[in-house]
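To start, the structure itself, in structure tokens.
Note that one protein chain of the assembly has been removed; the remaining protein chains are unaltered in position.
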Amino acid sequence: MIARQAAAGPAILEVRNLSKRFGGLWALREVSFSVGEGQILGIIGPNGAGKSTLINLITGHLRPTSGEVLVDGKDITGARPWVIAHDRVARTFQIVKPFRGLTVRENVAIGAMNGSDPDSSVGDALATADRLLVLVGIEHLADAAPSQLSVADARRLELAKALACRPRLLLVDEVMAGLRHQEIDAAVELIHRLRDGGITIVVVEHVMKAIVSISDHVLVLHHGTVLAEGPPREVLADQRVVEAYLGHRYARRRSP
Amino acid sequence: MSQFLQAAAYGLVQGGLLALVAVGFSLVWGIMNVVNLSHGALAVTGAYLAWQLNVHFGIDPFLAIPVVAICMFGFGYVLQRGLINLVVNAPIFLTLLLTFGLGLVILNLLQLLYTADDRSIDTSYASQSFAISTVNIPYGRLGASLVAVAVTVLLALVMTRTRLGRAIGATGMDRGAARLMGIRARHVYAITFGISAALAGIAGTMIATVGSFNPTSTPSQLTLDAFVISVLGGLGNMYGALVGGLVLGVAESLGGLLLTGTWVNAIAMAVLIVTLVIRPTGLIGKAQYSGRVEV
Partner (left out) sequence: MTTAAPNAGGAAAILERHRHGRQERLAAWLRSRTLANSWQWLAGLVIFIVMLGLQQVMDPGTQRLLTSVFLFVALAQGWNIIGGYTGYASFGQVVFFGLGAYTVAVLMNNYHVSFWASMPVAILVGVAFAVAIGIPLLRLRGHYFAIATLGAAEGSREVINNMTPVTGGGLGITIPTFGAQAPTAYFGKPGFYLAFLIVAAGAVLIAAVLSRSRFGYAMVAVHQDEDAAAGVGINTTRVKVVAFAVSAAIVACAGGLYAFQQIEFYPTDVFDANFTVLMVIMVVIGGSGSVLGPLVGAVGLELLAQFLRVNLGTYNQLIFGAIIVVVVVFFPQGVVNFFRDAWRTRQFSLLDNVRRYRL
């Protein structure tokens, strides 16, 4: 199923027939979609649907079994993660991966030193890090160790690290899990700000409230294939999606 | 041709002996993720124990095996519980260093007690051999190989059929989950290490019977052999260690036929490296614990 092009700019990310097999298990099968510049695409799906695998395939941490990934028209299928990072694609990890021995500021600075268009000196990178910490709202923790951060703050650090690579495309992997209501609202607001700053964002999420308020367009993955896609409200009302999440019986009960 | 067969046969029985050295090493590595660089020193300790029993009480080494095994088991248990346990959670080079230092201490103590002279246990039968057509098979090594097979089978049975064995296996696969199930991990680790030390002791006893040993060069040679075999056979895989030992024994024996000097050692190292690069989980066997989760 090829996605309908939303009204925004040309496609920054295009995924064609992407598949990944682990031994006998197809984690992802013939998934295709595209994301226009300045859009926010939400990807939802029950556990095990293949969402994280999809992100890993796009960012080069996994090699696809077949299919293609194009960023800005350039084929990056199977490229190493750092090459893709230099192509201005950044991601956060679902289980946060901070550099433990370094301070929060240094963590972000590493992204600034090594991403696309990197800062040429450590000092510059640390200054960039400071600005990014202000953007995500944890500048008061700049000298702290990552292990001391709360869950919400650790997620912000992940975001800041990714942003330090100066991406045009940002992939966010379940950043809202375990957050309280106000924290979710703050995260949604941050993502909107990033989009307004010109970054195209793909958000993988479980938290429905967030998906509805963030996404221009939603893709539903189930058992590795695209189950449905379209504007958020439409997708969430879709019978098949309800069934996939809540089970056959519940879906039948709700059907008119 | 008969030279080839002779070398192959010799390699097989020699390989059985090598496997015996490796089984304990592989067990500890697989279950506890500890590379015990003092394994060779423990084997030589067992050798000296058996030698003492032989010299002072006239006990035949094959009969001394249970005694050596029990003594070394106790020693190993205490070592693990008291010392090695302290660095189980540390980065690998710390456990490597600790066991290396431990090995140094052990072998230097042995050297002080017994001097660096070569020793061996002389039995009437070990150096004799029987012949199958043109091939001579030495009794001593054959006996050692049979012991190796028996011990491996016994160990495998213990691991799969007994509660203790399964507790050990579970702890090896996922220590956190095992502890949540009520398994006392420290005790299990200590038992595992004790078993490994006992196996090392038995191996040492056999080595003393078929050849000579000393506290300076034998320990490191044995530890290195144990490395190679463990990697070949897959970590924690008992039968893999057995097969790996046989393969190494035959390879070294045939290699000695075809190549001169110490090229054989270089080839063994090359095999090791190639194995690690291509299939670190084991060329012949398969590592039991590659999907390990550490808690």
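The chains carry the letters A and B, assigned in the order they are written, with residues numbered from 1 in each.
Definition applied: contacts are C-beta pairs under 8 Å (C-beta built on N, C-alpha and C of every residue); 3 or more make two chains touch, one makes a residue touch a chain.
Predicted, not measured: the structure shown is a model, and the values here were computed from it.
Residue B:N89 is the one among B:N89, B:T160 or B:S212 that touches the chain missing from this view. Interface note for the absent chain: among A:V122, A:V151 or A:M208, the touching residue is A:V122. The chain not shown here is touched by just one of A:R29, A:K51, A:R91 or A:H222, and that residue is A:R91. Which of A:A154, A:I199 or A:V226 touches the hidden chain is settled by the complete complex: it is A:I199.
Here one chain is not drawn; of B:N136, B:T160 or B:N265, the residue touching it is B:N265. Even with one chain removed from view, chain B keeps its contact list with that chain: residues 29, 33, 35, 83, 85-94, 96-98, 100-105, 108-109, 112, 185-186, 189, 220, 224, 227-228, 231, 261-263, 265-266, 269-270, 272-273, 276-277, 280. Residues touching the missing chain, restricted to chain A, are 59-61, 80-82, 85-86, 90-91, 93, 97-102, 106, 109-111, 113-119, 121-125, 127-128, 131-132, 134-135, 137, 139-140, 152, 161-166, 182-183, 186, 189, 193-194, 196-199 (touch as defined at the top).
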